[in-house]
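Every protein chain but one is kept in place in this view of the complex.
Read from first to last, the chains carry the letters A and B; within each, the first residue is number 1.
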Amino acid sequence: MTPASLSGGPEPAARAAVVSVPVGATRRAWWRTHSAQRYVFGYTLLAPAALYVLLLVGAPFVFSLWLAVSDANVSDPVARFIGLENFRSAWEMETFWIAFQNSVVFLVVAAIFKSVLGTSLAFLLLQQFKGKKLIRGLVVIPFTLPIAISVLSWKWMYDSQFSVINWALSRAGLIGGYGSPDWPIWLGQPHLALAACIAVNVWRTFPFSAIVLLAGFTAVPLEVLDAAKVDGCTFMQRFRHVVVPMIFPILMIGFLFDTVFTLSDLSVVYLLTQGGPGNASKILPVLAYQVGIQAGNLGRGAAIALFLVPLLFPALFLVLRNLKRREW
Amino acid sequence: MSDPRSAQTAPATFNRRKFLTVTGAGVAGGSLVAMLDARQAPAQIKGTTLRILQWSHFIPAYDAWFDKFAKEWGDQNGVKVRVDHIPHLELPARMAAEFAAGAGHDIIHNGSSILTRLYYKSLLDISDIYGQIGKKYGGWIPAARSLVEVEGRQYGLPIYYILLPMLWRKDLFEQAGLQPPDTWELARLAARTLKPKGHPTGIQFSQCADANLNWRSLLFSFGGAEADPSGETILVDSKETREALRFAKAIFDEGMTPEVFSWDDASDNRFLASGVGCWIHDAISAYRTTEDTNPPVFKNTFIAMEPAGPGGKRVSVSAANVWMIWKFAKNQPAAKEFLVHLLDNDREGMVQSRGYNMPYLNDGYKKPMPVIGTDPKMQILQDFPKIVAFYGYPGPFTTPIQEVVNLFVLPDMFTRAARGQAIEDVMKWGAGEYHRIFAKHKRA
Partner (left out) sequence: MTGVVQAVAPPRTKRQKELRRHLLVYAGLAPFVLIAVFPIYWMLITAFKQEPDLYRMDNIPFWFNLPPTLKNFEILFYQTNYGAWIVNTMTISAWVALITLLTAVPAGYALARLRLPGAENIGITIFLTYLVPAIILFLPLSRVIATLGLQDSWWALVVVYPTFTVPFCTWLMMGFFKTVPMEMEEAARVDGCGQLGALVRVVLPVSLPGVLTSVIFAFTLSMQDFLYGLAFVSPGDQKPVPVGVPTELIRGDVFFWGSLMGAALLVGLPVAILYNFFLDRFIQGITGGVVK
């Protein structure tokens, strides 16, 4: 690669002396090129974030991969390699499959409700009307309360005896009184229990969806919309062909991160039902917590938690595609 | 008051301590205090720091008392004591984190989930103070040993346990001409009779700590067992378990509403306090809640002995509390000193917990016991130590039992039965889970 190797002149030394100036010049020029500067600048900007997550997530993650293939547990500080044994134990567990299924149901149902509610709310908040600030402020409160505490309020609202929801339904004549067969036991009937947990997740995060969308909508320059309007596009056409493509990256990201948050969050289920009644609302993170932490089988707990990752692959696939298609 | 550590001397800056209940603090008596003062801590712990992780006690006044108690001990011995409180359900997570970090508190509290056997390799062998304290106070009650012992050595110190007796409404029972719930059968009869009158009963058919305790009390009183005394052989698949499941199904159908499927540890407290429940099987915190929120109901709420099973057997599964010291603890000498000091003051602890803490030491049962011995309604609690048992009965609280408890296998069996699954199917599922878990622990 050196200039000398490329040349075959009889006077290499002299030649080198002559050529060295232009070579040096091109080198300096390489450093000065636009793209080189951009690279240095770019990687410098990227470094802090990349290092942070690499050190504090990457390294611990590798450690937990090791946990998953070892017999690590709290009773013995020294762990041995046992291959895929922990995954096999998970597969053998009936509860694991119930939790797996519940996780999928939780994710899909919650996503549907959140996108419907979030989109509608974002559209409404785009309108100009009096009291907008107040309403916007009210609607985002669920998202700003610490989840660990607001779930406890829901627990109180779902109480089997003092549920205010049931009180209202009962006074409205929709259900019977306390003790009657149609008095819903929110956290005690298998399907209701899972639904109740999903409802809390939706309640808490649809303002989030709405805000992300709103941010996206507002980022669309008004001129573009006006131009489309002038061109005679209907509302739906404008939405589909102008707004959606422009906000697509933000939309995607909001959606994906919410998916991850929903899937890996254990606090709602853990605090409401611990996964009961009879595993009806058990989801993977809760099971992993119970097996891995509470019962001390670190390895098996890690294996169960790692099953979350394949569940997230479809999401990852979408991101990849999105990125490829939107290369500038 | 002869006790120099009275609440009045507490520094005024500690607002929370103003809430300390001082009533009855003098019960401890002068002799005990004199004995305590005579005890001199070794000089080597002077100038050190002791860190204690304790649960948030169900009786807040106890925490206030304890924090002050620990601080005063520290002041006397030149040790800086710090006490941290976290909820009992989260203790295992915190413990796992300290284990992984190899650093943390010196003393760790375990409540309901007793993890001595799980962690014993990382825990300090404290057989010496275990023996010493036992000798001083008439020996430990029989059930205490299995909580802390691994291969003949003790890795923890039983501190106190919590009883879950029958709490019943005498007025309702008398109006309906019912006998007190002295057997499970009578309790069932009462529920069947009183449910149509708007007073059903309830036991948690759900995944919570009380469900683990209550259904075990019922199962063991029916003659059932989890594992043999060696802890190796699973005994859950038995005629008695089937009977207990059938009974639970019947009492659910006749005497409960489906709300029990949603209950947590606190739901039955409210159920009693609201005046609806005819009886519940729960810790006396439910009794205290009722006292505070519904005095008329409280007046008619009585405490009964653990109900007897069909064979007349009574087993009361209680929530154990055990303290241990990490092997990596920086201040082991002070930790040991403090534990000894704490058990020297067992009686006062019982007073401060309003009769909630039950002693593990035989001398603690000299009648009248503090608080529960002087309250006529609570006196019956003094008769429980003979029938107290913990998880895994009659075997010890082993690591596989620990997992069985954390995965709520037994409450799930009762839930399945109550929901109408055939008893044989329930048995097959439950025994299968026990075997799967036991096998895994053997393999490891």
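To be clear about the criterion, contacts are C-beta pairs under 8 Å (C-beta built on N, C-alpha and C of every residue); 3 or more make two chains touch, one makes a residue touch a chain.
Note that the structure is a prediction, hence the values are computed from the model and not measured.
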Displayed chains contacting the withheld chain: A, B
Touching the absent chain when the full complex is considered, from B:Thr289, B:Ser316 or B:Gln332: B:Thr289
Contact with the hidden chain (one of B:Leu53, B:Ala308 or B:Leu339): B:Leu53
Chain not shown: contacting residue from B:Glu90, B:Asp253 or B:Asp425: B:Glu90
For chain B, residues in touch with the removed chain: 15-16, 18-19, 53, 55-60, 82, 84-88, 90, 93-94, 96-98, 100-105, 210, 264-266, 269-270, 273-274, 282-283, 285-286, 289, 292-294
Interface with the unshown chain - residue positions in chain A: 37-39, 41-43, 45-46, 48-50, 52-54, 56-61, 63-64, 67, 117, 120-121, 124, 127, 129-130, 133, 135-150, 152-154, 156-157, 161-162, 164, 167, 178, 203, 207, 211-212, 214-216, 218-223, 234-235, 246-247, 249-250, 252-254, 256-257, 260, 264, 266-267, 271, 285, 288-289, 292-293, 298, 301-302, 305-306, 308-309, 312, 316, 319-320, 323-324, 326-328
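Convention: only the chains that are shown with their structure count from here on.
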Geometric centre distance via CA averages, chain B-chain A, whole Å: 40
Touching residues (chain side chain A, partner chain B) in the complex: 71, 73-77, 89, 92-95, 155, 158-162, 179, 183, 185-189, 193, 273-279, 289-291, 293-298, 300
Chain A-facing residues of chain B, complex: 92-93, 95-96, 99, 113, 115, 117-122, 198, 200, 205-208, 257-264, 267, 270-271, 274, 276, 399, 402-403, 406-408, 412, 415-416, 419, 429, 436, 440, 444
